[in-house]
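A quick write-up on the structure given underneath.
Note that this complex is displayed minus one protein chain, with the remaining chains in position.
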Amino acid sequence: MTDLRAADQVTPEIRGRIQDSFDRQGLMAHLGARLSRIEPGRVHIVLPARPEVTQQNGYVHAGATSAIADTAGGYAAYTLFPDDTSVLTVEYKINLLAPAEGDHIEAVGTVLKPGRTLTVCNLEVFGVRDGERKLVATGQQTLICLPKRPDR
Amino acid sequence: MTDLRAADQVTPEIRGRIQDSFDRQGLMAHLGARLSRIEPGRVHIVLPARPEVTQQNGYVHAGATSAIADTAGGYAAYTLFPDDTSVLTVEYKINLLAPAEGDHIEAVGTVLKPGRTLTVCNLEVFGVRDGERKLVATGQQTLICLPKRPDR
Amino acid sequence: MTDLRAADQVTPEIRGRIQDSFDRQGLMAHLGARLSRIEPGRVHIVLPARPEVTQQNGYVHAGATSAIADTAGGYAAYTLFPDDTSVLTVEYKINLLAPAEGDHIEAVGTVLKPGRTLTVCNLEVFGVRDGERKLVATGQQTLICLPKRPDR
Partner (left out) sequence: MTDLRAADQVTPEIRGRIQDSFDRQGLMAHLGARLSRIEPGRVHIVLPARPEVTQQNGYVHAGATSAIADTAGGYAAYTLFPDDTSVLTVEYKINLLAPAEGDHIEAVGTVLKPGRTLTVCNLEVFGVRDGERKLVATGQQTLICLPKRPDR
């Protein structure tokens, strides 16, 4: 059991490089998003619902929903990448299933198929109100592992 | 020729309802995006590159790129919808072709196939520097036309 | 327990209309595919690997993989549709994760989000050899429920 839990933990190094990379994303800070969970192959990001992230009907904008979904999937892949690499999104597809509403929304990116060059992730976004979660978007994403450039 | 030009113009009513809807999108204002062109079946949105919309390497974040692409496609469809309807994104897919950099990025949504219920749009995003445009993302989007609810 | 099992069964009417529709698909017969399981919101289709369905390296062609994935998702949605309706694929996206090889491949279409007009399915395809299953493709699909036309 202890071992299993250990296997579900990322190393402090990985956690550090992901938090560090996230903190350099101007958009995440500007939207008010934060990393809420980092596991091997799975990352959660939370975005409080507030007027700055809405679409015309007051729900969270698909663009904000997608932004945290894409970011969660990218870092989920990044937990499995070697040192001295960086991660880029090749493409993603997202279905918006229901209005994104709640106190906050939460994106969960999960690696479906890791690879040396390409990694495929599943993306889910939930609307959360009073602890109740409702699936509001689901997607699929392809990422590429690149050698780290000095400036990254 | 005059007729053709006329045909390329949306009516003031359509322009008004799109600008009005756009202005109610908290996210667009928060990102600093603006509608730059509204034609029948085609809408452009411009987003200045600034620290608030970046990813970890200083390029415009895929989430911001996607947000304006999705919005441009949605309003491109909306130019062709009847009064008393609203538009929702069903799904979209986007390929990120190159780092989104420049003075600003510009999204162009274009209706490929209009429909009574579903409309399909092509999405393009360009990085623009000193007037030079470079394609940085391309996508495909499905939208649905819904009867307008009293609160929309 | 009994109730639960009952809930996992489609009615004979639904099973009949799906098998009947499947049997009218010239492509499925021509490829050699067959319906292997019909549950509420989930359908399996099996395709034996044979030279008629290969790509240039001898694996099952992505087109054949996609054909049974699309069909499995379509009928998964159709299990939940009312009588006198038909189902059409609006769009799908599929990632090919590994070479599709084995004695046969098996597609599983599962409804993620049912809807009155639009339904979203998850698509999975497995390569199966000697009972061992390996995920070779994963996708996401949007379907529309239409009133049945007299000729359908």
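The letters A, B and C name the chains in turn, as written, and every chain counts its residues from 1.
The rule is simple: a contact is a pair of C-beta atoms (placed from the backbone, for glycine too) under 8 Å apart; a residue touches a chain by one contact, two chains touch by 3 or more.
Please read all numbers here as calculations on a predicted model, not as lab measurements.
Within the full complex, the residue among C:I38, C:V90 or C:I105 touching the omitted chain is C:V90. Touch with the chain omitted from the figure is made, among A:D70, A:E91 or A:E124, by A:E91. Residues touching the missing chain, restricted to subunit A, are 90-91, 93, 117-118, 120, 140, 142, 144 (touch as defined at the top). Contacts to the hidden chain, counted on subunit B, fall at residues 93, 95, 97-98, 112-113, 120, 122, 135, 138-140, 142. Listed by residue number, the positions of subunit C touching the unshown chain are 21-22, 24-31, 50-57, 61-64, 66-68, 70-71, 86, 88-96, 151-152.
In the analysis below, only the chains that are shown with their structure count from here on.
Ranked by how far their CA centres sit from the centre of subunit C, the chains are topped by B. One rotation lays the C-alpha atoms of subunit A on subunit B, and its angle is 180 degrees to the nearest 5. Chain nearest the geometric middle of the protein is A, using mean C-alpha positions.
Computed centre separation for the pair subunit B/subunit C is 34 angstrom, with centres defined by C-alpha atoms. Work out the mean CA point of subunit A and of subunit C, and you get 30 Å between them. Of all residues in subunit B, those touching 2 or more other chains are 90-91, 93, listed in ascending order.
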